[in-house]
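Excluded from the complex is one protein chain; the other protein chains are retained at their positions.
Let's turn to chain A:
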Amino acid sequence: MALDKNQIAKRIAKELKHNYYVNLGIGIPTLVANYIPEGIDVEFQSENGILGMGPFPFEGDEDADLINAGKQTITTLPGASFFDSAFSFGMIRGQHVDLTILGAMEVAENGDIANWKIPGKMVKGMGGAMDLVASAENIIVAMMHVNKAGESKILKKCTLPLTGVGCVKKVVTELAVLEITPQGFKLLERAPGVTVEHIIASTEADLIIEGEIPEMVID
């Protein structure tokens, strides 16, 4: 069974480590905050200027002056701080943020990522994604393995305008966990019940497959 979005987020949450500062992109990455493993302290950074982002407010407690980068109303947790946009990207560029989790339209075997523009169709802008991928040491991409037409988004080479080059380290999709190595995509785990053959058939890029590929543990 392919994973749903919440299960992808759950699997990515297992990559969180104690005392990590983490930037979550819009979409599936935002859901990761719901699945922080027990016994682990992390602080979420949102590039519009907050560290220590908390859950959505209770109804009636929404504050127009307190939002995340997805423009959603949020809360703060003890230890939180606010800062301006230049400072925020200073801490991103300065590699003070340990992990960046973001979505993508395409990822290539050399670590290139495309997620901001479909020429002639959709141009929403890159927001903070180009700064994040150019600077973060550890980037995990949450994405769907294939598009609605069934075409692979895990490619030998990106076809869409790039967001960043050679930067992605790991990809978690509804089908698989992939690591990007100097030799290309390495299949680490498969979704429960999904065969290696199915993953190969859904992947345009070549996969490095060594030994038995374990199923992801999603509880």
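Keep in mind that, in the parts below, a residue touches a chain if its C-beta (ideal position, glycine included) is under 8 Å from a C-beta of that chain, and two chains touch if they have at least 3 such contacts; residues count from 1.
What we mean here is this: contacts and distances are computed from a predicted model.
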Per UniProt, the name of the complex member that is left out, chosen from "Cytochrome bc1 complex cytochrome c subunit", "CoA transferase subunit A", "Ion-translocating oxidoreductase complex subunit A" or "Dipeptide ABC transporter permease DppB": "CoA transferase subunit A"
Full-complex contact with the absent chain, from A:D84, A:E151 or A:D206: A:D84
Residue of A:I36, A:M130 or A:I218 touching the missing chain in the full complex: A:M130
Contacts of chain A with the absent chain, listed as residue ranges: 46-50, 55-74, 82-86, 88-89, 92-93, 112, 123-131, 134-135, 161-166
